[in-house]
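Part of the complex only, each chain left as placed.
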Amino acid sequence: MSDIPNLAGDAVLMKSDPVPEGSLPVFGIDYSKPESRNSTARDLIDGMRYMGIQASSVAEACDIIEEMRAWRGKHISELEEHERKGTFDEEGYQKTTIFLGYTSNLISSGLRDTLRFLVQHKMVDAIVASAGGIEEDIIKCLAPTYMSEFAAKGSELREKGMNRIGNMVVPNDNYCKFEEWMVPLLDKMLEEQNDNAAKNGKDALDAGTPFWTPSKFIDRLGKEINNETSVLYWCHKNKIPVFSPALTDGSIGDMLFFHTFKASPHQLRIDIVEDIRKINTMSMNSFKAGMIILGGGLIKHHICNACLMRNGADWAVYINSGQEFDASDAGARPDEAISWGKIKADARNVKVYSEVSVVFPLIVSATFASK
Amino acid sequence: MSDIPNLAGDAVLMKSDPVPEGSLPVFGIDYSKPESRNSTARDLIDGMRYMGIQASSVAEACDIIEEMRAWRGKHISELEEHERKGTFDEEGYQKTTIFLGYTSNLISSGLRDTLRFLVQHKMVDAIVASAGGIEEDIIKCLAPTYMSEFAAKGSELREKGMNRIGNMVVPNDNYCKFEEWMVPLLDKMLEEQNDNAAKNGKDALDAGTPFWTPSKFIDRLGKEINNETSVLYWCHKNKIPVFSPALTDGSIGDMLFFHTFKASPHQLRIDIVEDIRKINTMSMNSFKAGMIILGGGLIKHHICNACLMRNGADWAVYINSGQEFDASDAGARPDEAISWGKIKADARNVKVYSEVSVVFPLIVSATFASK
């Protein structure tokens, strides 16, 4: 080293402290093993655990999901009456209340089948979705969405009546079919509202009096569509509430808008206060709370905010491609939610920086669908 | 060229067609001119117009904003009664209805002052904001938000009661102050609701009967805060409606939740159907419609969807850092909205790929605040 300029040599060849005991070397898949060939989802996840970058985050997400699913507390018989409000397994033991959030585009994509699998088998306990994540589920029961390209030209698509969602298109006729399906249902809902108003008079707006909310509206959609391919059908069937506070922000909103003309002088009312009480109460009642949030925006914030009511979730998995530099909630890391008390300081949590469809099939296959 | 292998030579040195007439060379700022020194906003924009990459998009955004602001149609006296529903200038000429959307983080940031400037001077006609974009405006009238760092540790912040939003923090006491301010107001609102219910009986839910909606709730906040630093104050004062369909998704939602316990057996109801009618009607009544959308998610989709009701906006400026590859509406280019009829096929439009605070002060200075 004597030939090297001191300044540079000292900087470049500085001695390091010993590596702390328990430090984990980075390594990958051992291709000499037979399970490295056309691996199963679990084999892949095992091979990604110490890979670093986002591969290890994917494995961490799987581990967290397994941990939140596996947790069990006391048996219901050991609890006081007023403590019996959270989630229990089929044998009566306390388990984690899992909040699943997803954005509209995931329902437009084939991930809808994965999301349906989760609710069909009661693997999650509440859902928060954006408006498109509600209506597109119903519309897909009426007619399909098609593959397209990100670069398909907007003006040409408009001429043909093809509405683009990323690299997919929905023919406008699908929305016409949806309108036909919705109109009689809205008529019926209004009738029920009018009946309640007539029956309850000045108490018609009070707590406990039947009143339309986004979650009740959505539950009704799931009931009426009566179709096993639907996420909402299974949510209805399995009593999994679906929250969507901005339910009017999409095609359902268009239909409700049109319906105001037909309904006049009556008008459907959809109240968002009762729903905030409902989701917050679920959070407060949960014995343990786990978040699985696919995408950003409203659905991410809404679950986090609900979990603040219990001073933080116990497990959190974010999967999205947002970034924190714009100070958006969409891109915020779990650590920002910790500062708010939305995730507990000691809760195991991870953010997988990935578009959801790339990685969620693998994660589900290695966890919820591993058996 | 004879020495060059044909295959490579033909590929690399292929002749090109003549450049089409009217092609615009890329060029930048001429630093020999005095206005290149500590330039004004307009000088900068002029220098960026043919710079390419996103610099030219910034200039295009300014040009579009100026165009939408400058448009004038007929005088109100030339219109039939039923046509007199859109936006007019002070002299009675038709002008563009400008929809401004922004996300919560922008109100947390110092851009709030810029947004207030726009509404104070009636430069926009309707606002769509996320819930945080409502409440943080009020809270800032009660106590300030502070500078922090993206890397500030969540668990340490939580211990101190400091809630992080990107590189800013809001002390939790600010929310306590907000609660104190809100409780009597919510009591008053409930009282008004009860009065209406009592007065209107079974018609209490009908169209035309007074009923709380997010936009009416927000207008009331603006009125009550009575503070010239507030965006909502000026919106109230200048009759600029502010839409926020998921109004319960934040601190206001927390307060409403708490209030349900206090109010029992009564309960405030906030209806989102009346608001979708209101924003869609504004869109249909507009003579020309312009969009300025800062950020993504709900606020972006909500303005676009409203503009579908008039078969598309006439001008559109998106500023955000979302990307289309995840098929989210947040990241979708204007061309996707064209496929839906949310922007007209021939409408001048641009997406500036930038975090908003980096570029919006410059844009506003060169347009709305140029004089």
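Order of writing sets the labels: A and B. Residues in every chain begin at 1.
The rule is short, and it goes like this: a contact is a pair of C-beta atoms (placed from the backbone, for glycine too) under 8 Å apart; a residue touches a chain by one contact, two chains touch by 3 or more.
Quantities reported herein were computed from a predicted structural model and do not represent experimental measurements.
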| item | value |
| --- | --- |
| Copy count for the complete homomeric assembly [2 present here] | 4 |
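One rule holds in what follows: only the chains that are shown with their structure count from here on.
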| item | value |
| --- | --- |
| Inter-centroid spacing, subunit B versus subunit A (mean Cα positions, whole Å) | 26 |
| Interfacial residue positions of subunit A with respect to subunit B in the complex | 103-105, 108-109, 130, 132, 150, 152-155, 157-158, 162-169, 193-194, 197-198, 201-208, 211, 214, 245-250, 253-254, 256-257, 260, 263-277, 280, 295-298, 301-302, 305, 308-309, 321, 323-330, 332, 334-341, 343, 345, 355-356 |
